[in-house]
Each structure stands twice: as C-alpha cells, then as structure tokens.
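Right, one structure below, let's go through it.
A single protein chain has been omitted; all remaining protein chains appear in their positions.
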Amino acid sequence: MSEPVLIGEGMTGGYGTGADILHDCTIAVDAGEIAVIVGPNGAGKSTAMKAVFGMLTLRAGSVRLNGQDISGLSPQARVGRGMGFVPQTNNIFPSMSVAENLEMGAFIRRDDIRQTMEQIYTLFPILRDKRHQAAGELSGGQRQQVAVGRALMTKPSVLMLDEPTAGVSPIVMDELFDRIIEVARTGIPILMVEQNARQALAIADKGYVLVQGANRFTDTGAALLANPEVRNSFLGG
Amino acid sequence: MIRVENLHKHFGGFHAVDGATLDIAPGSITGLIGPNGAGKTTLFNVIAGVLKPTSGRVLMEGEDISGLPPHALFHRGLLRTFQIAHEFHSMTVRENLMMVPPRQAGEDLWNAWFHRGRVAEEDRQIHARADEVLEFLTIDHIADEKAGQISGGQKKLLELGRTMMTDARIVFLDEVGAGVNRTLLNTIADAILRLNRERGYTFVVIEHDMDFIGRICGPVICMAEGKVLAQGTLEDIKANEQVIEAYLGTGLKNQTNKEVGHV
Amino acid sequence: MSVNPRNILLFGLMGMALLLVAVLQSPTLALTILNMSLISAIMALGVNMQWGYAGLFNVGIMGFTAVGGLAVVLVAQPPVPEAWRAGGFGTLFGLLIGVGTVMAAVALWRRMAPGRGRALALVAVLVAGFALNRYFFVPAVDAIEAVDPATTGYLGGLGLPVVLAWPVGAVFAAAAAWLVGKVSLGLRSDYLAIATLGISEIIIAVMKNESWLARGVKNVSGLPRPVPQPVDMQAAPWVQSLADGLGWSLAQTASIVVMLGYAGLFTLVLGGLIWLAEKALNSPWGRMMRAIRDNETAARAMGKDVTRRHLTIFVLGSAVCGLGGAMMVTLDGQLNPGTYEPLRFTFLVWVMVIVGGSGNNWGAVLGGFVVWFLWVQVEPAGRFVMELVTAGMAEGDLKTHLLNSAAHMRLLTMGVAMLLVLRFSPRGLIPER
Amino acid sequence: QEVKFGVILGFTGPIESLTPHMADSAELAFKEISDSGLFLDGQTITPVRADSTCVDSSAATAAAERLITSDGIVGIMGPDCSGVTMAVLQNVAMANGVPLISPSATSPGFTTTESNGLFFRTAPSDARQGAVMADVLMERGITSVAVTYTNNDYGKGLSDAFAESYAAAGGSITINAPHEDGKGDYSAEVGALASAGGDLLVVFGYSDQGGAGIMINAIESGAFDTFAMGDGMYSDALLETIGSDLNGTIGTVPWSEGEGTEAFAAFATENGVNAESSYTRESYDAAALLALAAQAAGEATSAGIAANILNVANAPGEPIMPGELAKGLEILAAGGEIDYVGATNVELIGPGEAAGTYREYIVEDGAFTTVSFR
C-alpha cells in the first residue's frame, strides 16, 4: 500500500519541557479522504494536530507529507507546503475586520483571491454582512465561521480543522460538513477533530479514537459508529 | 423568576438584541436556541450585568435588576458561564474553583491576618467541595495544573464547575456543550437535572446540540435577529417552519439524529 | 516562601555580596547599601502588591514616595511661628475653600440631572471657588514665603518624633492613592500607567512649587533623626570603649553603630510588612486577588467586587511605598523635591520587582536588594571595566576620551547586569510559584 | 606616596554636560600640584571620581561613603547639586570628619548649615548676587523686567534674592517664571514671558541648559532682544551659539578684579581643559584649596585640611593665581602665609560661605566686556 499523503507517525511529545502528552500516536489521511479524530477532553487531540503542524517539538516519531519528512519544518514553512489549519481556540484576528481576516488566510497566495472570498461569503452568508466588522466583536459561532473561512482562503492542499463546528448552529454545521465533503471530493485530504462525533464520523472515511495521547481505536467512520464500545464511551451513546 | 421586558441592546447601529421579551419560570430548565448571531450571548450579558441595556428592563422575582453590576447579581444567586472560556489562567484548576464561594472569611484581610484558624478551617471545606466537583467532571487528575494549560474542552468543564461551587438560584449556561465530549455531556446533563431537582436551581441553557436540549430542557425559546422567534416545547419548536429555515435546517445533523436516535 | 534551597541560596549569595563589600571595600559602605536595600525592598513590596497580586500597573510610585517624604517634614520639623502668624490662617482657610469647592462640585455633578444647567452650575461653582481660594490663599502664601526665605519661608511641621512620620507618611500616600484610585482605576494596563505617572508628576510639581508647604525646590534639610548622628555618637563613652575593644577607628565605630541602628529599625518594619504580605498572599484573599488579576470579567461574574478590591490594594500598596518614602527621607535627613525623578523612583523600583520576581514577596525583597546593590556598585564596576578595556591601548585621544567617559559606563553596566539577570531568569529570580 | 581626593560630581543625570569640564578643571589643579613635586615632600595626588548623579541622594551618599571608607580619600571636591551636597555632608562627611568644598552649591541655605567646620564652597551664595544684579539694572534705568529662573534651589534662591532687592529699589517684575532644565522645548515659557513683557529678560539659569534654550527661543521669536544674565549663564559657548544677537546683554559673574580669571583661562586652555563652561573656575579653586590646605597642615589628613582651608584662602599672605600653585606650595612649605586668589577671587567668610566680587559685564561685538567690579 502506498503511503498516505499526510501522516504523523509514532508521535511522542509534549509542551515545552513538560511531561509527554502524546504517546506513540499515529494519524494519517490520504488524498480525498476525511479523517476524524475523536476522544475525551484532554485526550491530546488538539496536541496531535499541533504536532502534525509543527507547533510542538516531537521527542519521537515523524511527520511526512507526500512521502517527504517535514518534521523539521516550521509551521509557516508547512503553510508554504499547502497545509491549512484551524486551531481550536484563538483562531481569528480579533481586531481586524472579517474581510481582513479572510485576506490574511490568503496571505501566501499571489493570485486573485476575490473569487475564493465570494465562495466563502456564499458558504457563510452572515460573514458578508459583517465583513467590515472587527472579528472580535462577532458572536461565538460567527467567529468559528470566520476561522474556517480563513483556512479555506488558503486553498490548502491539506486541511486540518480542530473542532470546526463547536458553537455553530445546526444549519451552518450541515453546510459546513457538506462543504468539507465537497472539498475532500476535489482530492484534498482533510483531518478533523470533532466532538459532534456522530455527525462527523458519519461523513468520515477514517476515524481515530484517541485516549490519553495514544490511539485506542482506528477504523472507518462507519465501523466506529457501529462499535458499541466506542459509542458508549466516546460518542455519548 | 426572570422576566425580560422589551429589551434592546445596540452596538452602534446594530441591534444585537431587538425587543426581546421572555419569561423564565422558577425551577425550569429553559433552552435558548437560535442561529449564530441571534443575540443569545448578548442577552445573557445584559441579564448578567456585563453589558448595560440600551432600553428595556430585566426583572428578577419582580425586582428590577437591570444595570446592577455582575458581582451584585452573583450575590443574588445569579450565575453564568462564558461561551469563550474565561479561566483564571495562572491559577490551578482547583484554585479556579476555590475562589468562587462568596463571603469567604479569608477574603477579608483582617481575618487573613488575625483569624487564621477560622480561615483555614473554612478553606478546608471549600477545598473538599472543589475536589468533589473536579471528580464529578472527571478532571480531578488535572486539579493542580495551571488552568491556562488545559485543553479547550477541559476549560469548558471548569467553566461549568464554577457554578457548582456555590448555592446558586439561577444559572445561565452559554454553550457548555461546545467542545465537550458527548459521553461527558450526558453526565453533565444528568448533573444539571439533579441540581435542578435536588437543589431547585433554575437553568437557562444556550446550546446548539438538540440532543442535549431535548434531554434536559422543558421550555425552549428560539431567538433570531435579536427577537424571540418561537417558544414552546422542543417538539413544537422543531416543527416550526421558521425555526427550521433559520436555524435547524434539514440536513445531516437532523438525519443523523434520527438515525442514531435517543438513548 | 516555600523554604526552597534555591531561594535560600539566592539570599545567601546576596548576603555574601554585602559581606564581600564589607571586607573588600568597607563595612560602612556595606551598611549604607544594606540600609537603602531595606528601604528599596519595602518599596518593591508595595509595588509587588499592586502589580504582582492585582495586576495594577502603577507608574506613579515616585509621587507616593514623595508624599511619604513630605510627611516627615510636616511631622518632625519644628513649626515656624512667624510663618504661622503671617499666613497660617489664610493658607488653611484657602485650602478649606479649595476642598469645599471640589466637594460641592462633585455633589452637584451627582445630584443634578445631566444637561446644560448642570454644566453651567458646575462652572460657576468652580470659578467662584477658585476666585475665593485665590483671594485668601495667595496673599497668605506670599506672606509665609517672605519669612526669612533663605532658611524658612514655610510653615514648618509639628515638631513630633520622626518615627511617627513613617505611619503618617503611609497614611498620606494612602490618602493620595485613594484619590488617584477613585479617578483612574477604571483604566487598563498602560493607560492606568500613564495616568498614575501623570499624577505623580503633578504631585512633584506641587511639591516643587508650593514653597510655603515644604520650601519647594529650596529643600528642607537637617531633618530630625530617629537615631543619634555619628558625630554625637563619637562622644558616647560606650562607643569609645567599643572602638578601643574592636580596634577600629572611633569614626568608623560610631558610623557602624548608627547604621546598625537604622538597619534594625528598617528590618523591623520590613519584617512586619513581609509577615503581613505573606499571610495575605497565601490566604483566600490572595487567591481572590490573583483571580482578579487573571481575568477581571470572570472575577466579577464570580461575585468579586473588582473595583473595590482594586482600590483597596492600590491604597495599601501605595501606603507601603509612602512608608518607604518617609523612611528614605529620614535616612537622607532631607526632603528634596528636585530629586524625585521617574527613572530613579518609579522605574528602578519596577526593575526591582520584575528582576526579583513579581507576585512573590520574597522575590520583590530580593529584587530590592539585588538592584540597589547593582545601582550603587555598577559605578566602580563600570570604571573598572573601562580601565580594563583601555589598559592595552596606546596613550592617545581615544584612550583619554574613553577614560573620561567612564562615568557613562555606570548606566551601561546597569543595563547589561539587568539584561543578564533577566536572561537567566526571565520570570524573575524568585518567580511566582 | 599618594594622597587621594574625591571628585564627586553628577557625571550622569541632569547636569552631566557640565560636570566633565568641572572635573577636568579640578583635576588640572591636582595635577599641577602633583607635577610640581613640592606637595608634602613629593607626595602625589590621585583624584578619585565618583558620580553624585545630581539628584539621587542615596546613590551619592553611597558613592561618598565608598570614596571615604574604601578608597581612603581625605577631602572632597564637590558635590555639585545642593540636595546631594547636603546629603553627602550630613550623612557621610560629618560622620567621618572629611571636609568638602563644593564648587557649585550656591543655595543660601548652606550659609547657616551646621557642618562642624567641614563644608566650604567657592561659589558665593546667591543672596548677594541677587542684590548686585538689582543694582546693575537700576543704575541702567531699567525698571521693569521679566524674570525666568531654573527651577532648583539655585535659581529659586537667586530669583528670590533679586526680586527682593529689585522691588526695594523700585523696580517691577512683570513675571517671575521658572523653567525646568533638561527639557528641549521652552516655547511655552517664552510665550508667557513675552506676553508679560518688560524692558529686558533676566535669566537665572545655566548656559548650556534651559537658560540657553529660553534665550535662543526668545531671540528667534522676537520676544526679547536684551537680556540680563546670572552667573550660571556666563560662557563662551553661549556667545558662540547665539552670536551677534547677544550683543547688549548685561550680566554678573563672580570675578576678581585682577588677572585671576584670565590667568585661569589661559592656563586651562593650554592644558586642554574647557575653561568657559559653568563652574570650571570654582572647581579649579576648590581643588587647589584642598591641596593647599593639606600643604599648610603639613599632612594629608582630613582634620588638617579642614582646619587650614580658611587659612590658605584668605588674607594675609601672598596672593596665588591659577597656574601658580607651585609657588603657593613652596611658601607654605617654608612656613609662610598665602592668600589664594584663584580663578574666582576666593574669599571665604567662614565655613559654608564665600564672599567674592562680581564682575558686571556687557556683551559687545561678541565678547564679554567688563563694565565694573562690585
């Protein structure tokens, strides 16, 4: 089997000089695939995402993109390689306007961004109304939309989302998932952490259950959904 | 319990809350739903005294409480959590909880200096209570971590934990569920129900997870564009065309809900 | 302080440094440094209360120390009866009118409905009050200042024991802080900073220019002392026999005895303050203050009256600074408004707090010692460095120029020392837990 | 063998631009004495500098303590600013019995300060200069002036003294406004002064501090074109910066009728020391006095120096000019008497007070021209 497009393999590490949070954790996603990470709070899901994005130093393991080892690259170099990331918290530029937030998403792009911007506005109509407002003044769910919009603006070749649907209303969540499926269809690998796990696993090609920094279950989304143990312990029944 | 009368809150020219009128019955668990930007959090902020209303008033048990500062409302038993977690980042998780109980003798300098026995005794009790709460929320293992360094979901739990440290009368929960593991959320739902039943807390809950709303809420209020759009039981609301159009949609979420069903 | 080997080591090292000064330079120098270090530690403690506990960015320390110093003159100097006769009544009356006007204005502002009427009434009250005040105040002040301007020209003090001035200094500073706090505590971070800085400049401007109060820029010197002067000590038989016994010179013995006297007094005060501060910080009160510092909005929502607590801690911290200011003026034996400069009295104290470790009382104390030690000892150190640098150079203009500029090595060395300390412990020498 | 003297001046801080020249002048005197080989049977003098900071009494105290108890100096030339001078005197010098001669503490307050005979100064008290300036103005028929003074004890004391004498003589002061040194912008002060008006502007400040700033600004904005200046303003640098606009300016400066000052200027220039900066003359004299007093005592001890300062400074005896210190040493060694005249016509009235004559000058063709001595 050929190697997945993006893989964080055997990742072990923690914040600064603190204790290890990830223990030999492996996460991978292939072209056109949606991979969803679920798990209890504090399991290390966000940490795993950050590790893949180079925001903490690994004590063991490696991250590879298209077969190339990128473990040593800085986050912005990874952005340069086409990786896009929406962090869980602090994911907007609060004092810049919504439009500027989106522009910043397209910072590394040199082509015309207006069309992408239009697409974002169509996806999240509320953002069009608010485009001149400072993002810090938005409601929780609106901020989340800005955050996802910013990442989409990059036109990434790999998209990583940390709880993109936290706090967004059901209708927007549906749209968002639809859009994510659409993006994945174009061949882009998508790695996503979700607590709205049942909905997320329903669209996932691959699911990871992370517990205490280690892989507990790995399977297709549907299989995990069907697994009663997973459902009871991690998906709320 | 709480009555909101024709409340307006404007930011510049924007009407975030635009003439909302609603009643929260004592002893109820009321769900507050509505699209992003409907004005739910703003409404909470006005009720909790963080923002001053542009016009209109808020009554608590018949008394006008509009414009009272947050700490005064707290002492009347009105508690709230924040949608974007507001932890005390340089304090440990346990300390985050221990600072909550009101009128601690040790918060008076005089006592801290000259009645240390009494203060220590009281602090022991608060410590024990904090540990109970932590255990309940399944975060007792991080009790001594700095709150700034815990995971996003853990912060939300801490946010909820604070309301459990004191005897509240009415608690406003702003999306406690967002980012919280669903299994744990069920436990939280049980806790809310228990607090409601055993201690008579009134709850107002903002949430986008319909399972959660369905599980605990009696009356549900749906806001949109700063106004109350619909009101009733969850079933009524779910059937409301306007609500479906503005908020629920007909997509994946509702399908999976049906597929998976209630537990 | 958690009795932590590292902290004990740090204090031990500091003690060693002072001991080295005593051996290599002179014991009296070591004691001079020690005494000012004790006072610096007190000031740092005061600032630490405001910043470390509550996150209040007070950059008006200078003003509060100066007010504390003013108390020494007003309490301990003998009164000047001629001046009182010349204009004592007019001055007091004028001041009363001033206070009355402000109170009337505030009351008016509160009572009347907003609108043009209120504004007009306010202006009228202020203008009338100002005119009345000038009418009584100016001639009285002129009369006072005319009384032997070279040596007095002011009202003098109450002639009470000087140690009494310390608590009074604290009270003065507390009163000033209360006013300042009422006005400016609504401001955040650097805005509060510049407001306090501005107010402290105003305080200094008043002290410089109102010479009826404490002679203004003409300074008051020869203030009473809590401990006899070394010169007088030299006459005491027991000091003489002590000197004989130790084999030291009489002057040195007397100086050391006197300095130890000050050191004792200061240590007593500092010890008491630390005890209070430690007990406060490690109590639920301290926890509440830290919560307020971390997140005001959440603290409010958790029922804490942030405004009131801020005011309390601001007043307390400033009072401690005022106490330190009064002690310093006592040690100097003079009040000299011209010396109050932000760099020395505000920023240096801040450096002490940050280098020591904000939020930690022992850190602030250690910071006071370390930074004051540096402040005094960088001068010879700077010269030494410069001599070292130029040692290998050929005689010439450059060498002379450098040697002549050696004085400027003082601040340079200070900067380097500060950066080094912060480099190795960015959170301070004894960080908050 | 070497004898150490302290040179404590504010090398950093508000008057840091004056102090290097002052220190140079003092060290010039020390060097002159050392080089003569006549000092106490061939002993040499090592000056030790320390920073008074001008404003930080505690730092100055520590510095003086260090010089006295660690470096072992026997006398201090300095400090400069009155506040630190008082602190050093009362907290360190008196405790150790070390005499100090300040070149620049001109506050009248020092006249009456109890110092156990340890405090001297070579700059006369401001009280007298104020009276002299009032006379000069009245004699020229100038009856209405605006006054600005540097806001410290020197400026305030001088302007108080001047105001008193001037009013007594029938003159009127339109405005008496302080200015702060060390700032760059004096437009506000000049605006107020200009508005108040007056026949001329009296400036009691420092020639390379606010005083100069005020004058330049006043000239350029046309607020005033004639000035009267106190001693702090006398300097060639001012002539150079302001140029011909300074013509017609009158002023007073402590000066001896005789060649003392010129002698110093020549001697200093020859040795590469700036003689024209404020208080350089006083500094030279202070240093010379310390050394001469040691010579007179026959030993380099603090007590000996303190006891002999008045002796060498005042008549009777052979007058000693700048550059003639060797001669003074010789006479003293031989048991003779000297009357040190120095650069400023030194005449000490007692501890704490200097007399001295003032020179009234007027600026003509870009040079200070003597009018009379008072």
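In order of appearance the chains are A, B, C and D, and numbering begins at 1 in each one.
Just so we're on the same page, contacts are C-beta pairs under 8 Å (C-beta built on N, C-alpha and C of every residue); 3 or more make two chains touch, one makes a residue touch a chain.
As a convention for this text, contacts and distances are computed from a predicted model.
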Inset, instruction - Tell me the UniProt name of the left-out chain, picking from "Amino acid/amide ABC transporter membrane protein 1, HAAT family", "Cation:proton antiporter", "Arginine N-succinyltransferase" or "NitT/TauT family transport system permease protein". - result: "Amino acid/amide ABC transporter membrane protein 1, HAAT family"
Inset, instruction - Can you pull out the displayed chains that the omitted chain is in contact with? - result: A, C, D
Inset, instruction - Consider the whole complex, including the chain that is not shown, and state which of A:Gly18, A:Pro75 or A:Gly187 touches that chain. - result: A:Pro75
Inset, instruction - Quick one: say which of D:Gly141, D:Gly170, D:Gly222 or D:Pro316 touches the chain that got left out. - result: D:Gly222
Inset, instruction - Check the options D:Asp71, D:Glu180, D:Glu262 or D:Glu337 and report the residue that touches the missing chain. - result: D:Glu180
Legend entry - Absent-chain contact - pick from C:Asn7, C:Ser184, C:Gln252 or C:Gln377: C:Ser184
Legend entry - Residues belonging to chain A that touch the chain removed from view: 53, 55, 74-76, 79-80, 84-85, 87, 90-96, 100, 103-105, 107-108, 150, 154
Inset, instruction - Could I get the residues of chain C that touch the absent chain, sorted low to high? - result: 51, 57, 183-184, 186-191, 193-195, 197-199, 201-202, 205-206, 208-209, 342, 347, 350-351, 354-355, 358, 402, 405, 408-416, 418-419, 422-423, 426-427
Legend entry - Missing-partner contacts on chain D, residue numbers: 12-14, 16-17, 20, 151, 174-175, 177-180, 182-185, 187-192, 194-197, 208, 212-213, 220-223, 237, 241
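Following the convention adopted for this analysis, only the chains that are shown with their structure count from here on.
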Legend entry - Most widely separated chain from chain A, with each centre as the mean of CA atoms: D
Inset, instruction - List the centre-to-centre spacing of chain B and chain C in whole Å, with centres computed as mean CA coordinates. - result: 46
Legend entry - Inter-chain centre distance, chain B versus chain D - centres from mean C-alpha coordinates, in Å: 74
Inset, instruction - Please list all residues of chain B that touch 2 or more other chains. - result: none
Inset, instruction - Sort the chain contact graph into one of these: line, ring, star, complete or other. - result: line
Inset, instruction - Go ahead and list every pair of chains that touch. - result: A-B, B-C, C-D
Legend entry - chain C-facing residues of chain B, complex: 48, 50, 69-71, 74-75, 79-80, 82, 86-91, 95-96, 98-100, 102, 104-109, 111-113, 116, 119, 122-123, 126, 162
Inset, instruction - State the interface residues of chain B toward chain A in the complex, per the touch definition above. - result: 11, 33-38, 40-42, 83-84, 138-139, 142, 149-154, 156-157, 175, 178-186, 208-211, 246-249, 251-254, 256, 259-260, 263
Legend entry - chain B contact footprint on chain C (complex, rising order): 276, 279-280, 283-288, 290-291, 293-295, 297-306, 312, 432
